[in-house]
Each structure stands twice: as structure tokens, then as C-alpha cells.
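Worksheet for the structure shown next.
The complex is shown incomplete by one protein chain, all other protein chains being positioned as in the whole.
Note that the chains are named A, B and C in the order they appear, and that numbering of residues resets to 1 at the start of each chain.
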Amino acid sequence: MIGTTSTKEGAPLAGAPALSLEHVSKVFGRRRAVDNVTFDLPQGAFLSIFGPNGAGKSTLLRMLATLSRPTSGSAKIMGIDLKEDPDAVRAHIGLISHNSMLYGDLTAEENLMLSAKLYGIQNARERVDEMLEAVELSHRRMDVVRTFSRGMTQRLCIARALLHDPDVVFLDEPYSGLDPHAVEIFDDLIAAVREDRTFVMVSHDLQKGFATCSHALVLARGRVVAYAAKDDIDYDAFEALYRRTVGMGVA
Amino acid sequence: MGKDGYRSPQTGGVLDRIAPVVTLIGALLSTAGFVLAFTLAGPVNGATVNGVEVIGGEMVSNQLLFSQKIFYFHMPVAVTSMVMIGFVAYFGIRFLQTRDAAWDERARIAAGIALLFVLATMFTGEMWERFEWGVWWTWEPRLTTYFILMLLVFAYFVMRASFDEPERRATFASVYGIVMFIDVPITFAITRIVPSSVHPTIFRTDSGLSPDMLLPLLLSLFGMLCIAYGLFRLRLRAQELDERVEHIKEQLDEA
Amino acid sequence: MNPILEQIYATILPSAPFVIAAYALVWLALLVYVVFVTVRLKRTEAQVTALEEALAHRQTDETASVLKKD
Partner (left out) sequence: MARASIKKPSTFAQYRTLLAKDLRREFRTKEMLTAMGIYALLVLVVYGAALSQTSNQFDILQMAAGLLWALVVFTSLLGLNRSFAHEQENACLEGILLVPLDRSVVFLAKATSNLIFLVVVEIVVLPLFYFFFLTTTQPADTWPLIWLPLLVGTVGIAGIGTLLATITVNSRGKDVLLAVLFIPLVFPLLYACVAASTVVLAGGDVEGVFGNSLLLAGGYDVVMVLLSWVLYDYVISA
């Protein structure tokens, strides 16, 4: 068969930081959505990105998830250059967003099998069973996703994102549209699938985001205002800074 | 935005400095073409009349067609519109290569000027057609393909109006600008593909145009191209100024 | 005028309005475009004036605050 080269083996550098950004910018015309962002994130960390609406959080995340190209600068994920080999990066990342990315008219199993085949997972059936088990949807495998509740859909979405065993998982406002109970279940699930993966979450819920993270980053007008490991952060000062940046207005 | 030595196109350079001169030359050339179309270019013969008459030392046995004079404007304006659509496609390609908003801006302005010349072509063609054929509209091949070209330019602007996100709008518009260009060679070549067309084939080695007709035609053609260039640079600079004002306003907001 | 000449020139007079209209329409189209660009330039000009005024306003505001302190 053509194109059966393995992308999983050997590609990621063992010691490389999970994320390594250098002067990453996204510019269109005179508008700088993301401006000169530089930081490193070690493997296994949980990064929360905070910032007001229009600060460029989502734009930054979409660039890291290879859905949009940075205008300038270089970004490496697991040591692989985002611009040079986006396909290699894609094999190592997963995305969970407020959009489920699931087909409403296909069953839970069909949705996962579709992803499995596209990614080229060899032990697809086994893996799908396992993931359905993990998110407690085994009994619903034959049902079309349209009939699922918001929380169930979100769980299946997690299963889909983790199916190919990504090293870095992006969470784009995952709590929006979830009731408090579903949020709890979601947090538990994320904790269960954590393992040694790196997580990057975009959120505007300061308390929730700060509770789960190991590193925190504040973005305002596309620029990094603060970035540190949680252990080094004084929460009160951090909160004050966050309030200030939100007050700084919406671009 | 330096990558691989790429430089974003600027306004205010040489291209803008020569613009007023080029516009002036365009006005002079098209005026000269206009005058020569009536003085130098010989009349075109129509239906035969019952008899012969000597006019200016020549035997004339046909009706002399005055309406054909429209041709000396109609054709240059039409060619200019197609050239402008060609530029829309070119700027579209440049945009997709570089993702530089400046190219999208140029594509949009070129499309605006293309629309202007398309409308001018339709007006002049309409006048000619109304007199010669006695109808306002007929589905003749060249007419039809050109009409489609006009609809494509309309569609280009309708599409731009349907998207809010600037980068997405620019990408889609560039793609459509490139695809739209396909109709230009078709329109241009339709008189060869469907020979029944009433439009003569002009650009060929035996075009049947005598030098006295070719001269005013070419003068008008280059004149129109120059005018299109002048208008393009004018509009571009005005647009750039607009954007600078917007930018200053935003900066004042932040300060 | 003799009848043959009359026939030869038969189309000229009736077609004249159409020829003139065709040329006039081209110039009209160009003129409309220039007017359009000019109107937009005027608007930009007005905005620049507004910006200048806003800037001047800012500066007077600051002097007022200085005076209060005295």
C-alpha cells in the first residue's frame, strides 16, 4: 500500500517540551490577533489560557491545533515544527471543543470507527470498545448521537479526541453549554484520561481553569501578559491581574 | 512581514508617482482615438444601394454605416474589462501565496474597476445592438458569455458582502476571482468556437481591419488601459488612507 | 440630394443618437466612478478633521487638570 509510513514512531523527541513557541504571530492587515507569543510548556503539564473575549485565545489554540497557519514565528509541538510538517503534528494532538465534531445521524460506534479509520488505528475495534467503556457509553453504542444529551455528547467527544492516543490535548471552552453536574463528570473524566498527556485549555472561567491547571497564561490583545507555573503564582495577585486585563477592554 | 524576503506591496512608490501622468496619457490617447475614429477611419459598408455614387474620389455602392463607429470604443472598453478581471485573478493568486491582506485589497479594487468597464461595455454594446438589430437583447454567443462575465463580477461582490471575518472573506474571494477568470478566455474565443457569431474575429493575422481602422482602435485601447490604471491607483490610495484613519482611531481607543 | 446619395447616407442620421449615446455612457460611467472615489475621499477627510479635533480636545483636558491642582 502507498503511504503506509508510520507517523507515530520516533517522530516526537523524548525530551522536547510539549509546546515550544517562538515569536508566534497571527496578523491580518493591520489587525494582530496574536502578537509575538513566546513560551515553552513541559510535557505532562496542564496549561490554562485566560483572557478577555477577543484576546486571541481561540486564534492561538486554532493555530496550535493546525487549523490555521501562523503568519510568522515558529511553533513546535512535541519537537515537531508546526509549519513544516503539520500532518506529523496532527498525529500527536487531539481537540475537544464546545462543538462536538460528531455526526448526529451516525451512531456512537460509527462516529468513533470513522475517526479510527481516518487516523489508521490498527486495533480499531478494540480501541473503540475501550474508549466507549472509559466514557461509560458502551450501552449506547448503537444509538445515533442526535438522541444523546449534552453531557453524553461531550463524553463521546472526549472519546473521539483521545482515540488515537494524542500526546497533547487541546480544550477549547469545554464547559460552555454544560450544567454544573456535567462539568463535574467532565472534570473527573479528564482526570481519568490524564495519564502523561499534556493539556492546553482555553477558558474564561478563572476559578475552574485555575483549579485544574499546572501552568497559567494570561493573554490580552494577542500578547502574553503573564505566564508561570501554578506553584509560583500568588492567586490573589493573579486574580487582580486578570480583572485588570478583562477591564482593558475588548479588541 | 518578512519571510523569505517577501515585501508587502506599498502605495506611494513609483507606481503611484507615474499614475497621474499615465492617466493624462490615457485621456489624450483615447481622445485621439475618438477623433481619428471619425476622421481617419474609413466608413464601413452596409447593404448595397441601387446605383453608384462618387464620394471623395471613390466609387460607393453601399450604405455607409455610421453606427459602426461605436466599435472604436466598445472593443477597447471590453478588452480593458477583461484585463482587469485578469488582474483580479492574479491578485487572488498572490493573496493565496502570501496571505497578505494588501493583495486582497488590490483584488477587490481591480474587481470594482472591472465592473465599471463591464458596465461601459454593456452600455455601448446595447446602443449598437439596438440600432443594428432593432432589439434590446438577443442570446447571441458573445453577448451571452459577456453577460455571464458581468454576472460573475456581481457574484464576486455579493459573495464579499456575505462574510464578516476578513481573512476568510479574502480567501474565498480570491478563490472565486481565480475561478471566475475561466470565463474570460471563453468569452474571448467564443467567436472562433461558434462561428455564427455576429462579432467579428479581430485578433488574428488576417483580421480584415485596415491600418486606418486599426490605428484609432489601438489608440483607444491603450488609452482605456491607461485610464483603468490611473483609476486603480487613485482608488487604492484613497482606500489606504481610509485604513490609516481607522488604525489611528483604534490606537486612540487604546491610549 | 440625389436619391442614391440619400440611400448611401440613410443610416447615418438615425444612428447618430445611438453613437452619441454610446460614447456619452462610457464617459458617464467613468465620471460616476470618479465621483464615487471623490465622495469617499471627502468622508476620509472629514474623519481626519474629527480626529484632529479629538486630539486638540484631549490636550485642553489635560491643561484643565493641571490648573485645578494650583
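To be clear about the criterion, a contact is a pair of C-beta atoms (placed from the backbone, for glycine too) under 8 Å apart; a residue touches a chain by one contact, two chains touch by 3 or more.
Remember, predicted model here, so these are calculated numbers, not experimental data.
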Partner chains on view for the chain not depicted: A, B
Sole contact to the chain not displayed, among A:38, A:53 or A:123: A:123
Selected residue (touches chain absent from view) among B:41, B:152 or B:236: B:152
Per the touch definition above, residue among A:22, A:81, A:143 or A:165 touching the missing chain: A:165
Absent-chain contact - pick from A:65, A:135, A:216 or A:246: A:65
Sole residue of B:19, B:180 or B:238 that reaches the chain not shown, by the stated touch rule: B:180
Residues of chain B in contact with the chain not shown: 96, 144-145, 148, 151-152, 154-155, 158-159, 162-163, 167-168, 171-172, 174-176, 178-180, 182-183, 186, 193
Chain A residues touching the omitted chain (full complex): 1-8, 65-69, 86-88, 90-91, 93-95, 97, 99-106, 110, 114-115, 117-123, 126-127, 130, 134, 160, 163-165, 195
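Operating definition for what follows: only the chains that are shown with their structure count from here on.
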CA centroid of chain A to CA centroid of chain B, Å: 50
Centre distance in Å when chain A and chain C are each reduced to the mean of their C-alpha atoms: 52
Mean-CA-position distance for chain C and chain B (Å): 20
Sites on chain C at which at least two other chains make contact: none
Contacts with two or more other chains, residues of chain A listed in rising order: none
Residue numbers on chain C that touch chain B, as the complex places them: 2-5, 7-12, 14-16, 18-19, 21-23, 25-26, 29-30, 33-34, 37, 40-41, 44, 47-48, 51, 54-55
Chain C partner contacts - residues on chain B that touch it in the complex: 34, 46, 49-53, 55, 60, 62-67, 69-70, 73-74, 77, 113, 116-117, 119-120, 123-124, 127-128, 130-131, 227, 231, 234-235, 238, 241-242, 245, 248-249, 252
Touch list for chain A against partner chain B, complex: 27-31, 69, 71-72, 221, 249
